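Worksheet: one structure, shown below.
Let's look at chain A:
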Amino acid sequence: MTVISILGFILIIIGLWGMLTQKNIIKMIIGFSIIDTGLHLVIVSIGFIKGRTAPIISKAVEGLDTGKNFIDPVPSALVLTAIVIGLAITALMLVYAVKLFRFKRSLQIEDFEELKW
Partner candidate 1 sequence: MNSVTLILIGNAILSLFLITIWGLTLNGMVMKIVARVHGRFGPPVWQPFLDIIKNNAKRTMIAHGTMFFLGPVFRIASGIGTYLFIPAIFGSTVFSNFSFSGDVFLVMYFIFFGQLGMALGAGESGHPYSPIGVSRGLAQMTAFEVPFSLAVISLAVQYNTLSITEIVAAQQGSILNWTIFTNPLAAIAALIALLGMNMHNPFSIVIAPQEIPIGPPTEYHSAYLGMLQTNRAIFNIAKLVLYMNLFFGGATNFITLILKTFLIYIFTSVAVGVAFPRFRTEQSIRFFLKYPALIGLLAIIIVSIK
Partner candidate 2 sequence: MAKRFITLLLIALLAYMFLPFIVEVDETSQLNRVAEKYVTAGPLELGAANLVTAVIVTYRGLDTLGEIVVLFIAAVGIGFLLRKPSKKKIAAPKRSSSEILRTGSDFLIPLLILFGVYIFTHGHLTPGGGFQGGVVLTSAALLFMLSNTEARFNKQLTEVIESVSGIFYLIIGILGLILAGGFLDSRFLQLGEMGRLFSAGAIPIIYSIIGIKVGMELIGILEKLRKEEI
Partner candidate 3 sequence: MIFGKKRKVVTKLENDGLKAEEKELFCDLPPRTYKGLGKYVEKFLNWARANSLWILGFGTGCGAIELRPLMTARYDMFRYGIAPRPTPRQSSVFIIGGYASIKTIKRIVRSYEQMQSPKFVIALGSCTINGGMYWDSYNTVNRIDYYIPVDIYIAGCMPRPEAIIAGFEALKKRIIAGKAEGANKYAENFSWYKANQKKIIKDWNMPDYNW
């Protein structure tokens, strides 16, 4: 597979490691962001075809068979949505972090274990 997707998966793994081992909420959120980034890389890499160009009709591609020269536009479209959604979730996570900090003046995940069993 492409290097990009491998890179993406490595990022996902790294992000996951961060999310699962870091006790600080902000660091966990960063971990999540890294996962997200890796994910976006993986998505983009799916659409990539070696030697082809972005699917925009311009002078450079005029007259060529678009079907043979363009990469897949769908993953590019999807990744945009994914980015926006990731953004939204990250923003909410951060707001949650803010709210949680207000209650306990702490950002350690172990400090929020009142609910259990």
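Candidate entries met the following condition: all candidates are chains of the complex that A comes from, given by their letters.
In this section, contacts are C-beta pairs under 8 Å (C-beta built on N, C-alpha and C of every residue); 3 or more make two chains touch, one makes a residue touch a chain; residues count from 1.
Here the structure is a predicted model, which is why all the values come from computation and not from measurement.
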Scan 1, 2 or 3 and return whichever one touches chain A in the complex. 2
Touching residues on chain A, where the partner in the complex is candidate 2: 1-2, 5-6, 9, 13, 16-17, 20-21, 46-50, 54-58, 66-67, 70, 72-74, 76-78, 80-81, 84-85, 87-89, 91-92, 94-96, 98-99, 101-102, 105
